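Note that one protein chain of the assembly has been removed; the remaining protein chains are unaltered in position.
Chain nomenclature is as follows: A, B and C, assigned in order of appearance, with residue numbering initiated at 1 for each chain independently.
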Amino acid sequence: MSLLQEVWQAVKAIGTGMATVHKRVYEEAPTEFYPYVKPDLPPVSVQSLALVENEDGSERCIVCLQCERACPAQVITIERHRNPEGKGFLIDRFDIDLVNCMYCAACVEACPVSSIVTIQDFEMSTYDLRTLRADIDFLHEQARNSRQWYSPKFGVEIRTEDGRIEKAPPEMQPGGLAEILKPAEEVDS
Amino acid sequence: MELRLKQERLFDEDIYTVHPEDYRALCEKLKADGFDFPRAVSGIDTGYGLRVTLHLTRLHDRAKVTVRTDVRYENPVVASVTDLWPGVEWYEREAYDMLGVRFSGHPDLRRILLEDEWELHPLLKRYDTGGYPIPGWEPKAWPDPDPWTPPPPPEPEAGEAGEGGEAS
Amino acid sequence: MSTMNLEPVPGRTDEMIVNMGPQHPATHGVLRVVLGLEGERITRAVPHIGYLHRNHEKIEEARTYPMVIPYTDRMDYVSGTQNELPFVLAIEDMLGVEVPDRARKIRTMFFELFRLASHLVWMGTAMLDLGAISPFLYTFWDREIILGIVEKTAGARMLPNYYTFGGVRRDVHPDFFKEVADLLDHLERRMVDYEHLVLESPVVHARTIGVGVLSKERAIARGVSGPVLRASGVAYDVRKAFPYDAYPDVEFEIPTSPDGDTYARFWVRFQEMYQSIRILRQLLELTPKTGPFKGKAPARIKPPAGERYRAVENSRGELGVFVISDGTDKPYRVKHRGAAFSNLQIIPDLFIGAKFSDAIAILSSLDPVFGEIDR
Partner (left out) sequence: MSQIPIPEDRHFRPRLFGYDPQKSRPWLERAVYSAYVFVFWLLVITTYAGVPALFGALGWDSGWGFVFMRALQVVLLFLLSAVLALLLILVLRKYLGKVQERFGPMHYGPAGGIQTIFDALKLLAKEDFVPAAADVLTFRLAPAVTFVASFAMFAVIPFASGWVLADTNVGLVYLIAVSTLSTYGVLLGGVSSGNKWALIGALRAGAQMVSYEIPLALVFLTVAVWSGTLSLSGIVDAQLGLWNFLPLALPFVLYVIASLAELKHIPFDFPEAESELIAGYNVEYSGMSFAFFFLAEFVELFLLPALIVVFFFGGWHGPLFGLEPGSLAAGALESLYFTLKTAVWVWIFLWIRATLPRYRDDQLMEFAWKAMIPLALFGLVLAAYMRLIWR
């Protein structure tokens, strides 16, 4: 009798399993139609790096080398010289090897002026890896092409239709920005 | 026979620094004491020699103990404890692979992560990250007194202070 | 890694020597096991690892302490932030950094989210090894939800680089708690399905019960930890034995099974998922919605000279890190104790004498991840 019970249990379990599987026919597939529909990534999502310029086209980066020091993969190469007129430094070279970059965003954390930012352009596939050795023009181009970017200091910034750079409204910001919201003006100047 | 060892307490672990010849004897004693769970074996290049660190746990009362022993670069031989804790087999192979510590009595002492034909022991401090010898690297002098010398008994905090000096 | 093959035994013609891996689909990556097969029965088994070796330990010696954290992520790539925690805890111990209560709870929530994600991956791949295709897709869809929650807060899905000394890198997304609550509701519904498809399936019973029995004594001596150890009847869990983060504040049980076979390992992982859901439910209540997420850590991390071993219970067992500091801003030595590395050592014990099909089931029940094993 116990054998019959066992057989019945097994048949019942197989039946339940098959019913469980078949139930999924009626559920909607969560497939993303990527090439047709671009995914809506969260603003903090680290997909690529960019170097933001100010609205007037001047360099935001102050060439403090913090990102170069913070980079775990050591893919950032910066060369600089003293500004002959006025304070600070000027960039000679700003390269990021995006092939070896591991997108940990440590450079973005380290940047004191939110010049290097994370953007959501993930379509970096290429036939030639050399195209991913990003120099400063490439990084500027990346920033110009993107509508919004993120850095922990400033939060999400957006580029408006008329080319101005603005801090995104609070509903677009990720959490933990309460203390970030205030110093926006002092660094922008 | 009296074991040549130094005992310290660091955070929640007992740390024994032992003479390499007494390493096996101490391990047998710890095994008899009920330390049944081998956590890991780490090999360390201390700059003056190689160090093997064995981490053990006693599961029923969660006591943790660390046994360490220092050997010289010229003759890095430590007794294997694979027969006491079979779980350290791969860790000892790894220490051999990375640092060249030879475990006498290990049943199958081959390289584990690198190829058999590999020549270097990459975790040695004399090589840089790329695997090239660092020019001008010289081993440090062997510490005097020996690392397993117990500190003089009246000052219990001397052992703590001496501990950092070895690692650097 | 070794190019060595098994030598045929002179005079034995009935033994076939087969290379299983490193490209074999059921080796979960790049394990290579040289098997001696006598018909379907395994007579000899020699595992070879190291095909994914990157020598993290050497690289980490040349990096400063904050730079090490992204590298630890890349070890057990299935369980994300879990890898960062032992290193972060060890350095916090050495520095004496205070972690705010809310930060500890957020850390624990991420830790348990990744345990769920990792066990879901295990379930899908284990069933795929046993021959069922559908659960693989189901579990990966569910894992996708978890990774989406992680990405919204941490910025990356699998390798988030989220924990830092003294807390977490940034505060959680405002939707985080609601999304986790929804996820738990969803998962509780799905777990019923998974029970039907995995634990109750007679085919799974036939393939796993009594297969690959690991005795309690052997498991302890081999240094096996995590679900594999608990399936052999040892209630050793780092979360209870050496509590860290918010685990002292929550209630949960350690599921153990006395059987030690493959089915017991499956069962223990299932129960762990229920316990994870339970822990997350409690933490949803306990965690303040706002507050500090990061304690005061020094700007330049320079732990005093010394050494520290810290371990956490990740999805595969005791994941430890042994850090030696010489007082500079770079670690003198970082040694990782991989749970899957220790667990994989029992391959010869369990494989020899088993059928070839059993070997696949046993291997999937060990749940190896080669990023961590080969480091």
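Methods note: contacts are C-beta pairs under 8 Å (C-beta built on N, C-alpha and C of every residue); 3 or more make two chains touch, one makes a residue touch a chain.
Here the structure is a predicted model, which is why all the values come from computation and not from measurement.
Judged over the whole assembly, touch between the missing chain and the shown ones holds for A, C. Looking at C:P8, C:G131, C:G291 or C:G327, the residue that reaches the missing chain in the full complex is C:G131. Considering A:D40, A:D56 or A:D128, the position touching the chain not shown turns out to be A:D128 (whole complex). The residue from C:V203, C:A241, C:L286 or C:I352 that touches the chain not shown here is C:V203.
Within the complete assembly, residues 14, 17-18, 20-22, 24-25, 27-31, 33, 35-37, 93, 123, 125-128, 130-131, 135-138 of subunit A touch the chain that is not shown.
The chain not shown here touches subunit C at positions 16, 18, 24-26, 37, 39-40, 127-134, 137-138, 141, 197, 201, 203-204, 206-207, 355-358, 360.
Just so it is clear, only the chains that are shown with their structure count from here on.
The busiest chain interface, judged by C-beta pairs in contact, is B-C.
Mean C-alpha position of subunit A lies 27 Å from that of subunit C. With each centre defined as the average position of its C-alpha atoms, the distance from subunit A to subunit B rounds to 43 Å.
Multi-chain contact residues of subunit A (touching two or more other chains): none found. Chain contact summary for the complex, subunit C toward subunit A: residues 63, 66-71, 73-74, 134, 138, 141, 144, 151-156, 159, 161, 169-174, 176, 193, 196-197, 200-203, 290, 293.
Of all residues in subunit C, those touching subunit B in their complex are 1-4, 49-50, 53, 55, 57-59, 61-62, 93, 218, 220-225, 234, 236, 241-242, 304-309, 311, 318, 320, 322, 324-327, 332-333, 335, 337, 341-342, 344-345, 374-375. Of all residues in subunit B, those touching subunit C in their complex are 10-13, 36-40, 42, 44-45, 53, 55, 59, 62, 64, 66, 85-90, 98, 110-117, 122-123, 128-129, 163-165, 167-168.
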